[in-house]
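For reference, the structure discussed in these notes is given below.
Note that this complex is displayed minus one protein chain, with the remaining chains in position.
For clarity, chains are labelled A, B, C, D and E in written order, and residue numbers in each chain start from 1.
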Amino acid sequence: MPVVTIKLAGNLTREQKKQIAAEVSDTLERVAQKPKRATYITFEELPREDWAVGGQLLDEK
Amino acid sequence: MPVVTIKLAGNLTREQKKQIAAEVSDTLERVAQKPKRATYITFEELPREDWAVGGQLLDEK
Amino acid sequence: MPVVTIKLAGNLTREQKKQIAAEVSDTLERVAQKPKRATYITFEELPREDWAVGGQLLDEK
Amino acid sequence: MPVVTIKLAGNLTREQKKQIAAEVSDTLERVAQKPKRATYITFEELPREDWAVGGQLLDEK
Amino acid sequence: MPVVTIKLAGNLTREQKKQIAAEVSDTLERVAQKPKRATYITFEELPREDWAVGGQLLDEK
Partner (left out) sequence: MPVVTIKLAGNLTREQKKQIAAEVSDTLERVAQKPKRATYITFEELPREDWAVGGQLLDEK
């Protein structure tokens, strides 16, 4: 019963989320025998103002 | 000083959050002797588009 | 399908975890109509060296 | 620059982690144009005593 | 390659985030030799309705 969190700056389209959810749960089933119905995947999309790399907010770069 | 995160798809009403916060911090105090004033509880409500089970976004089901 | 994370410094006994898991999933079912079978609860016990409050590690206090 | 967290009860072998990391970062690159070098993936393996479903610890079931 | 999450109730200004990101990544480089370019820092600002202390939502206090 894996819980997968995918956190990123910016946005994904609904189609991208759909495709990623399908592929990641397939990977976990195929590689680690985790049944898809027990896998929860959540997406957390952050504004670029709320994510920093190299000491700078992404929207400063 | 527990930190409790309650993450779910969809929304809770303010009354539900209030009741859940009261009960969960009571449980931690009664069962594990964690003083209520030191317990932080946070709610994270995700759109159903951002949560997948069984390889499908909840709003596809 | 809530995912609840309970993070704390130090350890809980197995009996405490059992009791907390039962009560918290009961609260979520009763207050927010979340079926128990869909609620995941995880415990994360941290050494006191890995938790700071007031700018000090807990084991310095 | 996604950060992916894969949390599960029990253990994965090193080979399984290797395969999952390769596939998940490939998915994110192919579907969402996230360059692999910017994707961080972490695994968190929890003892079955620290994960509850349906109000019961997994090792009680 | 540290991943730092700063979660708080209420809001920070863009200037505060900028300053905090700069200082925290500087701390990690200076104290722990983690190169700034590899440090990700994310901010998660929660409404006061979604954060409880002492069993009460912050906006009840």
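We adopt the following convention: a residue touches a chain if its C-beta (ideal position, glycine included) is under 8 Å from a C-beta of that chain, and two chains touch if they have at least 3 such contacts.
What you see is a predicted model; the values in this text were computed from it and never measured.
Although one chain is hidden here, its contacts on chain B can still be listed: residues 1, 3, 40, 42. Where chain E meets the omitted chain, the residues involved are 1-9, 12, 16, 19-20, 23-24, 27-28, 31-32, 34, 51, 53.
The chain not displayed touches chain D at residues 14, 17-18, 21-22, 25-26, 36-37, 39-45.
As a working rule, only the chains that are shown with their structure count from here on.
Taking D-E and C-D together, the pair of chains sharing more C-beta contacts is C-D.
Centre to centre, using the average C-alpha position, chain A and chain B are separated by 20 Å. Multi-chain contact residues of chain A (touching two or more other chains): 1, 3, 7, 40, 42, 51, 53.
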